[in-house]
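Quick one: structure below, then a few questions.
A single protein chain has been removed from this complex, and every other one stays in its place.
Chain naming follows the written order as A and B, and within any one chain the residues start at number 1.
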Amino acid sequence: MAELLRPYRALLASRLRAQLAYRRSFAMDLVGAAGIGVLELAEVLVIFSSISVLGELDLAGALLLFSFAGIGFSTADMVVGHVDSLPRYLRTGTLDAFLLRPLPVLAQLITSDLQLRRLGRTAVAVVVLVVALSMNTIAWSPALVALAVLTPVFSAVIFAALFVCAAGVQFWLVEGGEFANAFTYGGNYAASYPTSIFTLPMRVLFTFVVPAAFTAYLPTLVLLGHSGPAWTPAVLGWFAPVAAAGIWTVALLGWRAGLRHYTGAGS
Amino acid sequence: MTEPIISATDLSRDFVVHTGRGLRRRRSVTRAVADLAFTIEAGAAVGYIGANGAGKSTTIKMLTGILVPTSGRVRTCGLDPHRHRRELARRIGVVFGQRSQLWWDLPLSESYRALAAIHRLGPQALRARRDTLVERLDLGDFLETPVRQLSLGQRIRGEIAAALLHSPDLLILDEPTIGLDVLSKERLRQFLLEERATSDTTLLLTTHDMDDVQRLTDRIIVVDHGRMAYDGTLAGLVRRVGADRVIVVDLEENAAPLDDVAGTRLLGVEADGLRQRLAFTPGSTTAAAVLAQVSARASVRDLTIEEPDIEDVVRRLYASGA
Partner (left out) sequence: MSALAVYAGLGWRRWSAYRSAAAAGAFTNSVFGLIKAAITMGAIGAAGGTLAGYDALTGATYAWLAQALIGPVNVFTWTELAERIRTGDIAIDLARPIDPQAGYLAADLGRAAFQLLPRGAPPLLVGALVTGLALPAEALPYLLGLVSVTLAVVVSFACRWLMNLAAFWLLELRGVTTLYLVASNLLCGLVVPVHWFPPWLATIAAWTPFPAMLQHPIDIIMGRADGPEAFILLGEQVAWAIGLLVIGRVVFEVGARKVVVQGG
């Protein structure tokens, strides 16, 4: 296993060294990324400055929800966020270089440009999570502890799959990046608020098609003991791994088809 | 027993092109490569020549597994390139002169470490191979400089070392000398000659540079609109299209225009007849015969022979085929 992963370790290590080489600009980038996290937080806080409950969540619940989505999205963005600039990789011939190396292309693409600076945004979300956990009264049980720990992880896994879907689409659509943003960044936007405020078609879209609700909203309902709206009951909060498996299946099939299209093997 | 390192049979590749917008959008199919058939034996050095858009890159992509043929068959190193792309990648090295495979923000030494891991070279194997390449390509001075700060000549040498790091059986160079100055070109050719002499790496190279073809290859394949136009030696091609060679003679003293040397055509007289340029077709006469005739009339101080330009030869070949 260690031997199998050696190429990726070397690739990642070289990326990290390159990013840390310019400390001052890296620090600026970290601050910038944290700024984006603060911006998203500000939106929630401004909304709750004039109301006390949104969906069935109060500020404490909304912050918990926000932190799950934030940690998940920023982690996914850090690890695989660059894959949605696939057209650039195609234009510069980088993808051809990947095809000429004895490793899977997607694995090379992911390890080619891990963006450490996005940790700034993750840091904001982690601070919010700590604050939110102390603000909420949760009837902790071993199962709920496991849920709270695993939710950010599966949140990241689901958002990562959305990014890979976005990359796959761009083998066909040159402007696919912009379209795909609607589902990656849009998915994050939708995930950061209680899904219950959406109309039924949008709720179904962001639960069963783009599984954004599984990244934060549904697990938050379980943790806080809410029942959830019709069609998307709280019990779904336990099924984030299933949603992750589903969206990754779609993502990998799409990627495979896209690569086959690119190499002319038909699609 | 010994299978050729590359064999292509009836190799074709179509591309779908969309033109126009909206309702007037039309779909048409262009054939980039048509019914190519050739084999290359292990250890050969082959120049792959053609005008821009003749199908060179498409062919290379099919040979390396980046692109699947629309029809026909290709085998590289005994493998189906697309199906066994990753296995093939361990046995070939590819350099695209105008595209970088190095990490632009990292020094060469880092890139080589990463590539060694990718190709699973052990630390000792890496060090031995790297040291050889660094020495022979003279990379020592800029091994720790980020790639984006290198000159084109330095970068290409770095690229070639990267492609040879895992000691491939087949080295494919796509326009390796494009944009290089005379000195860098010469240095690169010298290295490639040495490399071929010391290992039996097979070389396939596309180029626009006649000197590359002449110095580095012993066989050329010319494609025109995706079709095979010529396969053989350079001399054979020059003979076939009847491309002229030019003898430039510098004389000791002014002489009358040498416009009646048998088998030649006077192209120009410079410096009051001190320098004269005579064109002749190889096959109808030889450089030695021309020189003998000229020497009979005036004492020759110096002479140079200009080889036909590859573009010109290819153009003539295309024209003769049409």
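Throughout what follows, contacts are C-beta pairs under 8 Å (C-beta built on N, C-alpha and C of every residue); 3 or more make two chains touch, one makes a residue touch a chain.
Treat the numbers as computed from the prediction; the structure is a model and nothing was measured.
Student: In the intact complex, which of the presented chains make contact with the chain not displayed?
Tutor: A
Student: Thinking of the whole complex, not just what is shown, which of A:Phe68, A:Tyr89, A:Phe159 or A:Tyr193 touches the missing chain?
Tutor: Checking each option in A:Phe68, A:Tyr89, A:Phe159 or A:Tyr193, the one touching the absent chain turns out to be A:Tyr193.
Student: Touching the left-out chain: which of A:Val174, A:Val209, A:Val235 or A:Leu253?
Tutor: A:Val174
Student: Using the touch rule from the top, list residues of chain A that touch the missing partner.
Tutor: Output for chain A: 22, 25, 28-29, 31-33, 35-36, 38-39, 42-43, 46-47, 49-55, 173-179, 181-183, 186, 189-190, 193-194, 197-199, 202.
Please note the rule applied: only the chains that are shown with their structure count from here on.
Student: When the centre of a chain is set as the mean of its C-alpha atoms, what distance in Å lies between chain A and chain B?
Tutor: Their C-alpha centroids are separated by 47 Å.
Student: Which of the residues in chain B end up touching chain A in this complex?
Tutor: 13, 61, 64-68, 70, 82, 85-87, 89-90, 92, 94, 96, 99-101, 103, 105-106, 110-111, 113-114, 116-120
Student: What does chain A use to touch chain B in their complex?
Tutor: Residue positions touching the partner: 3, 6-7, 9-11, 14, 17-18, 21, 92-93, 96-97, 99-104, 263-266.
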